[in-house]
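Yeah, one chain of the complex is gone here, protein chain that is, but the others are all in their spots.
Let's look at chain A:
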Amino acid sequence: MSQDQNQDQKFDGQPDPGRRKFLNTAAFAGLAGAGLSVGLSACKQEQAPAAAPAGAAPADAAPAHVGKYEVAPGQLDTYYSFSSGGHSGDVRIYGLPSGRQLKSIPVFNMDCMVGWGITNESKAIIGTKPDGSVKYKTGDTHHVHPSYTDGTYDGKYLWVNDKIHGRLARVRLDTMECDKITELPNVQGFHGTFPDKRDPVDPAINHTTRVFCGTEFSIPLPNDGHGLDDVAAYRSVFSCVDAESMEVRWQVLIDGNCDLVASSYDGKLACTNQYNVEMGVHYEETMASEWDACLFFNIARIEEAVKAGKVTYIGGSKVPVVDGLRASNADPKTALTCYVPIPKNPHGVNISPDGKYYACSGKLSPTATVISHEQVLKWFDGGVKEARECVVAEPEIGLGPLHTGFDNKGNAYTTLFLDSQIVKWNVEAAIKAYQGDKTATPVVDRIDVHYQPGHGFTSMGETKEADGKYFISDNKFSKDRFLPVGPLHPETAQMIDISGDKMMLVADHSVLSEPHDSIVIRRDIIKTRQVYTLDEFPNAVKDPKESGVFREGKKVTVKLTSQAPAYSLREFRVKKGDEVTIILTNHDKIEDLTHGFAIPKHDINFAVSPQETKSVTFIADKPGVYWCYCTHFCHALHLEMRSRMIVEA
């Protein structure tokens, strides 16, 4: 197993044909959980080691190349990378190429730094139980996708899913804060999501107005305790959420499940890959069939059906549900859905920047399936006999293909989970090869990554402005790539320069567990606010003179302002048992002059940025003196910035 062999294989661009066949179910029994590496060891031995140890980095990652990707002091990154935080529940912002983490936006998680889940405003967004406490404290973000105008990002919003509780959150990109969270009805395992890029009918609407959401786990509908063991009746729905109001517009009842979601550039279609057309409840059942599907939705027809009232309602939900089952959509000319057969448990569906093709990564099939957008539209017009005829290419690219990114030169880059590689393949060459051209060689290049890449994505690759500069490989295992920090490892986001003919691995960026999807946006697209304005908060304490303690029975409101290095009240008095609401407006106008507010023993901390207002409500249940203090460094007299909360017995 020499380095040379490994290199040879990489350069010839042709994988070992001996192994390039559909893998049978048994071979993948070990895929689940921790058995993965053992299960795959047999396959791996036929090949060179996935990568040399970190100490003997391959020549193409030599430091000479790497230096130019550093960002010198005083210089700025050229891209933003927005990444999901996985079961951390947040969204992260990184700068690229440096890989420096700039911010974590709390969304479904609790964050005591800014007070997310602590302040009244954040609780109202997250949702509360009748007692006022936060409804869910956990979340699992996978997919982040920003809003579009004219086929590229407009820097307005970003949506992110919560797989655990089936919620969709929206982040404002001007403040980089979550402003709305919607809980989807009739859904479990909400995984893939994607905004549309324009309206399918109205040409004037050339921007995002809908967000599509897939459901991975089928459940009894309604999931109210009936039919618990009637597994065959478990179903999934595909949802559409209004981008502005964040209300659920409609849902489609489907056969099989939804994994990831893509939307077309012309607004006409949305699609989701299905790895469980079998609707099995155990993993071996999900692998039973050699064929799964990529499911297309005809948005215009669905909305006509909703308009025509051809809908049902599930349980107490007011969301109209249309029928997208196979049986009900046999006639393409009226069909709302089109099930395009795809080999074995595909993962990830991505549309090429030219809007012409969808690439479905095979996962358990060593292939990527290329579906023609034009053909699918034709199918809906009755011009194509079999849905499978929408497939225009199916190159073999390696083991465990998961996600595909695109450059601006017609190449696709697919993560190979099992091979621990990124494979670069040419879409047109793949189509030629599929048409029988023996001279066409779809695979152009391969590169080892460390280790087991999950998501992969290119700079601006999900827009028509794909620029072919970088590919980021979000690897699921970091193993020996960083200083050891105990049994729980960070993940590796590896950066690959794809601007040349050969891919070049140029940086290992550590990321906290566990990002799934990310997007890489050109910096000029993002336009952030520098400070807030007082007026955008209805409860703002607009003048320090309004400060004071206002009592209505047991309910006490404390109005406070902050201006470095002091709060407007040096002390305030409440009585034991009072329900205290503190409203704090930061009157500082200087950019970056954020204050904190912590109350000992009452589990309160939050931060207010310049001109921002936040409030917290709690029961003052312990008599005594409590030094409220500024937790966010603000001034030379930061330590002196305090106020006494005096709780009288």
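Keep this in mind: a contact is a pair of C-beta atoms (placed from the backbone, for glycine too) under 8 Å apart; a residue touches a chain by one contact, two chains touch by 3 or more; residues count from 1.
Rule of thumb we're sticking to: contacts and distances are computed from a predicted model.
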From "DNA ligase-associated DEXH box helicase", "Peptide/nickel transport system permease protein", "4Fe-4S binding protein" or "Phosphate ABC transporter, ATPase subunit", the hidden chain's UniProt protein name: "4Fe-4S binding protein"
Given A:205, A:231 or A:531, the one touching the chain that is not displayed: A:531
Which of A:590, A:625 or A:639 contacts the chain that the document leaves out: A:590
Residue touching the undisplayed chain, where the options are A:123, A:522, A:559 or A:587: A:522
Residues belonging to chain A that touch the chain removed from view: 74, 76, 78, 155, 465, 522-525, 527, 530-531, 589-592
